[in-house]
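All protein chains but one are shown at their positions in the complex.
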């Protein structure tokens, strides 16, 4: 883009050899970063520099680099996915920073997301929550009823989609001062609670998913709303409220 | 629901937090209505209210519920906070919490602890004095009878008075020449000494205690300031707590904006009115 320019920046990045070792913040200097670059391209550039100096590059999670796979997960300058809203780390661009800035880069911090190396964390806790109940128990057959046989009110379908748009990146946990996973779980519970297909198992689903969530060591929700603000997909707090309702309903059954 | 889930599940903890919190909001409103009589009512009215609050069986039940709510709210809050701290063993080197959440919402535990400290001192200062202090004054009134000033204890029935000098007070050496007929037992009960029969009841003068507390030459100003500060803390706690309780209970719908607005007004107006009272007593009485 024509408006791009080059800036020089300082970086303070968490380095940790592996899960068992202790880590620390290290300082790096990087020059000639194009403001049209994405944040991860800036890290690529830093890694290229480190490799050329025969040093070990910084490990960080990333894959699709278009904000949908949910793999990238950096805590930048005190905010999950950095100083912009509605985006993942890979969609953060260097035009958000100024020449001479010092940028802090840290991994997600949560007991349930232990650090594997440098900025890479283990988010399999989310998978296990999903395995506890995040599904409709329907086998593959090709003989389910016709897709249009059960009309779904547009409002419900849209709400379900908004909840299902969660990319499972864990920014909600990372940003929550309590390390709570309620937005993630609330979104999944909501998607199914809103659709007729999900209603059959609603009771067991919410109980099982919440139980698994608690077992994983996530904190409790205190409704600060930080997760909603930092969520790259703008998942609403409404989903947590809905989960609270579903849980109450299920508990009283 | 499994019994253990009542306390174990993170969501159930939130229900309790919300329910006890909302109940305490109701309590606050009631308490405020009573306290406002310190400004808008006279001493009798206030002391009558105090008796009502300590003797009415329904009110008593409510007050036990309130004690329970306060304790449980605090205990539950402690459990939540403990787990929340455990959920992030290694913190961030740099944080920017102001970017995504309000001061109140992030500091509920601290605010709550301060409020708990306040409640304890508040109860020591007033509730304990009212209930246990042997020296708790009784409500008196001075009247002029035939040009002479006379002190009267105010009885609870309409028109019931007892001349102070006719009562055998505790610790007072009995006058063998002229033994007094009546005495006071159990703090407020008026007894006929000979018959040992209760003949009436007096008021504890909470009104006087309260005024004295805030008007004390040495400590009155500090007490007033601390009280006002405590109400500020309460305001911040309520600012997040009120609407948060609804979210915890699963209410997030088209009424939410209204709930939030009401919550904000409640959080500001209730503590403000509470705070006005000592200020009024200290500076304007």
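Letters are used for the chains, namely A and B, taken in the order the chains are written, and counting of residues starts over at 1 for each.
To be clear about the criterion, contacts are C-beta pairs under 8 Å (C-beta built on N, C-alpha and C of every residue); 3 or more make two chains touch, one makes a residue touch a chain.
One rule holds in what follows: contacts and distances are computed from a predicted model.
A chain of this complex does not appear here, and its UniProt-recorded name among "ABC transporter ATP-binding protein", "Sporulation protein YqfC", "Fe-S cluster assembly protein SufD" or "succinate dehydrogenase" is "succinate dehydrogenase". Here the chain not displayed is in touch, across the complete complex, with A. Checked against the full complex, the one of A:62, A:79 or A:177 touching the unshown chain is A:62. Among A:26, A:99 or A:127, only A:127 touches the chain that is left out of the view. Across A:79, A:117, A:177 or A:242, the single residue that touches the chain missing here is A:117. Listed here are the chain A residues that touch the chain not shown: 1-4, 17-18, 34, 36-38, 40-42, 44-45, 47-48, 51-52, 54-57, 59, 61-71, 84, 86-87, 91, 93, 95, 116-117, 120, 122-124, 126-127, 130-148, 150-154, 157-158, 160-161, 164-165, 167-168, 191-192, 195, 197-198.
Heads up, the rule we're going with is that only the chains that are shown with their structure count from here on.
Centre to centre, using the average C-alpha position, chain A and chain B are separated by 45 Å.
The touching residues of chain B, counted against chain A in their complex, run 1, 5, 8-15, 80, 83-84, 86-97, 99-102, 105-106, 108, 240, 244, 247-253. Those residues of chain A lying in contact with chain B across their complex are 12, 14, 25, 75, 77-79, 83, 104, 106, 109-112, 175, 177-180, 182, 210-211, 213-214, 217-226, 229-230, 237-238, 240-248, 251-252.
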